[in-house]
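Excluded from the complex is one protein chain; the other protein chains are retained at their positions.
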Amino acid sequence: MSTQVNTHHEHPDVVGSRNKLGVVLILVADIAFALSVLFVYFYLKQQDVGGMWLPRATESQAATVPANAMGAWYLTLLAGLGLLVNNYGLRGARTKNPTQINLGLGAGALISIVLFVYQIIQMRQVEFTVTWGAYASCYFLITGLSALHFFITAFIGIGNWNRGRLGLYSSDFWHIDIANVWWIWMVVSSLLGAFALSNP
Amino acid sequence: MTTVMNHKSPTASHRPIMERLNVVTAVVLGVAGAVISYYLAQKFLPQNTEGSVMKTRHDQVVLIGMIGWFIGFMTGIGALVGPFRWLMGKDLSHDENMYLAGKDAGIARYFRYTTDHKVVGIQYLVITMVIFGLGGILAMLIRTNLGNPEGGWLHPQAYNAVVGIHGIVMIVGTIIMITGPFGNFIMPIMIGARDMAFPRLNALSFWLIVAAIAPILSSFFLGGITTGWSAYNPLASQAPAGMDGYIMFICIFAISTMVAGANITTTVVRMRAKGMTWTRTPIFIYGTVASVALALPAFPVFFLSQIMSGMDRALGTTFYDTRGGGSGWLYENLFWLMGHPEVYVILIPAVAALMEMAPVFTRRPLFSFKIAVMGIAGICGLSILVWAHHMYMTGWAPLLNAPFMLTTELISIPTGMLFLVLVGTVWRGRLWMTVPTASIFALLLNFMIGGITGIYLSDVPADAALHGSMFVTAHFHYTLMGAGLTGAIAALIFWFPKMTGRMIDKQLSWISFWMVQIGFNVAFMGMFMVGLAGQPRRVEAYAELFTRGNQITTGAAFVIMAGMLVLLWAVIYSWRHGQKAPMNPWQSKTLEWSVPNPVPLENFETLPTVTSDPYGYGKAQS
Partner (left out) sequence: MSDLQTKKPQWWKSKDVKITAGLWVVFSALIAIIGGEVNARPMGEAASETMANTIHIMKLFTWVSAPVAGLVAAIAVKALMQKMHFGDNPPPEADHQISDSPKATAVWVIVSALLCLFALIFGMVILQKDNNTLLDVHATDIKVTGQQWAWNFDYSDNGNFQSEDLYLPVNKPVHFHVTSLDVVHSFWIVQMGIKVDANPGYLTETAVTPTKIGIYDLRCAELCGLLHAYMQKKVHVVSQQDYNNWVTSHGGTI
């Protein structure tokens, strides 16, 4: 092993664009996953095997009533708000305004936590359980994926807020830029989820 | 953490946690995680209610135990250090990154969360060989059982379990056999980079595979995977708890391929040496990227299908249970949406590796580089549109059979392009006869047989006679083993000098080559015959009429096994005592041969600049 010195300290922009591509590629996988979930939902809905997409009432259990899709639309709106505040923080980083960074990223972290909690609350409020036929299964698949997404968003949001607070984004701030890509995907994926749940 | 670390004399008492983690702590924490979560699940999960249809509790306990293993193992190996430090805002310092890269760590770096792509490459090579060893043993169990028509050497349940585990283990082995070892070790040097784009993700992708091995091994003791590797539902929902091991294995493996795919693709797109335009990028790089990039959208679908399978088993959902509005066809669609691209994930890098070797051993340029790239791209593009040819006989959508026949047969056009490139390159070249050279010809033969039998199977009426028979089994062994594995073994022999610093034993590798190729062709010809005559797949006993064909296959399978053992011995022996390799033993013109043996930690003293494509053989004389 040679005692090479680290002569190749790369420019933050290079590192940033590389990281961005990496995240986009991972998003490709996540998008494939989310689209497959939609496929599952609409395939089972269209097949309606044995009329069990939304089972009718039996002696032991009430008829399955689809969950109100408004909750999913509220989540989409909230995710849109998250995107906006993250953007606000990003502009703060561009103009080197630490207060704006803290404010934007802090609000982003807060919104991501709210999103996660609100999604869990919605999942607990529905009047069917996971074993009530194909629609119920799909409902929990979609909302479960959405909850997982918001959990990751919360991780990213809190981390970014903390890093912003520590002043790590004073010179290079591609992390916020990438978080923006993630927020866009959050808006789109909640939109897809809301769209599906509006068509039970 | 922030203190400057002194690697020369690390005193045990002051070492930060990050430096204490290795495979031992990983296994300890993994086992602890499994035991604790298993115990807690046993204690606190509600009992199955009296008379409930779904008996889900056992699957819940098993799955929770496996998740406990997974989390414990990944924590113990140090996968969480990076995310945690990012969250805390304490990014890894340069010294810490160098530590992670395995600087001055000697042999220990192979047992840690090491980020150096060369270490990861060697780790992948070893684990691939372990996987093939396991899958090979299982294959021999299958063939021994099929040595006589009554079967019965293995219990039918055990036989089914062996078939299932052989299948999935070999599929995973062939998926990683080229992009793992060579995509990690060779590829970054070949494009003139110092490391991968995301070194820590690189280590992650490898250690995820290690973490995934425990669930698949545990399935042996949980009743096995009795469904074949395709794990069709609703059969899978009936299967014993070994199925949970399969589900866990696939989920972890899918994350690994996703991480590796994003990493390798980014590396190639962003980190090629100055002057390495797309037309100067070696064809092997194209093959590797095509493979991992194809896996990126394909594997999440598989991932999802298994999550739903797990939910059906553990939570009582009804995605695949027709009594609750589910559909087995849903599973089959999701499975093959991944399943067919996956075949090309395996095949493309193998063919690309041989294309990379062809110019070296014929001492002339690669014939029609552009057609090679077009062929690879065409296969990738079409491969996501052909999945339903696995489902011609399921009856899910008879009207779609004709369109899928079209897309499937179209694939023979880009595949033909790959043939053209190879035969064009060997045409009138002066052959330097080595095992990789011979492998090119072996691939042409095997892939041709695999391809033509594939044309029969792509045709709906012929598929009605052949689907689900041994003919299909023989066909895909011709493509995955005859073409894929042949390419991988050639790649191993070709890059062995760079990876280990020693030449692989010539005589032993020739012996192995002939045993494997002859054994292979005899074995699977026999299998074609019994398939045509009507022997179904995955049976542990068969009619008298198939006896001769099966015995030929079994006999030849033992020849393959012997040949593989010779290769294994050649690898182990040469790795330790082989003749020291010069820097560029094959006189190749790609960049990986321009670095010394052993390859220094950051590959290049100064990053190279590329001025021409790497196939400029014979041009000096013109």
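Labels A and B are assigned to the chains in the order they are written; within every chain, residues are numbered from 1.
The definition used in the following text is that contacts are C-beta pairs under 8 Å (C-beta built on N, C-alpha and C of every residue); 3 or more make two chains touch, one makes a residue touch a chain.
For clarity, every value in this text was computed on a predicted model and none was experimentally measured.
Participant: Given the contact definition stated above, which residue among B:Gly133, B:Gly228 or B:Gly555 touches the chain not shown here?
Facilitator: Counting the whole complex, the residue in contact with the absent chain is B:Gly228.
Participant: Among the options B:Tyr99, B:Phe369 or B:Phe476, which residue touches the chain absent from this view?
Facilitator: B:Phe369
Participant: Could you tell me which of B:Tyr38, B:Phe84, B:Phe441 or B:Trp569 touches the chain that is not displayed?
Facilitator: Touches the omitted chain: B:Phe441.
Participant: Any idea which of B:Val31, B:Leu217, B:Val426 or B:Val522 touches the chain not displayed?
Facilitator: Of the listed residues, the one touching the omitted chain is B:Val426.
Participant: List the residues of chain B that touch the chain left out of this view.
Facilitator: Touch set of chain B with respect to the missing chain: 151, 156-157, 160, 163, 226-228, 232, 234-235, 238, 322-323, 327-329, 360, 362-371, 393-395, 398, 401-402, 405-406, 409-410, 412-413, 416-417, 419-420, 423-424, 426-433, 441, 444-445, 448, 452, 455-456, 458-462, 464-465, 467-469, 528-530, 532-534, 536-543, 585-587, 615, 617-622.
In this text, only the chains that are shown with their structure count from here on.
Participant: Taking each chain's centre as its mean C-alpha position, how far apart are chain A and chain B in Å?
Facilitator: 30
Participant: Which part of chain A faces chain B closely enough to touch in the complex?
Facilitator: Residues in contact with chain B: 1-2, 4, 6, 8, 14, 17-19, 21-23, 25-26, 28-33, 36-37, 39-40, 43-44, 47-53, 55, 130-138, 140-141, 155, 158-159, 162-163, 165-166, 168.
Participant: Once bound in the complex, which stretches of chain B touch chain A?
Facilitator: 54, 83, 86-89, 91, 94, 98, 103-104, 194, 197-198, 201, 258-259, 261-263, 265-266, 269-271, 293, 296-301, 303-304, 308, 311, 315-319, 322-327, 329-330, 333-334, 337, 600-602, 605, 607
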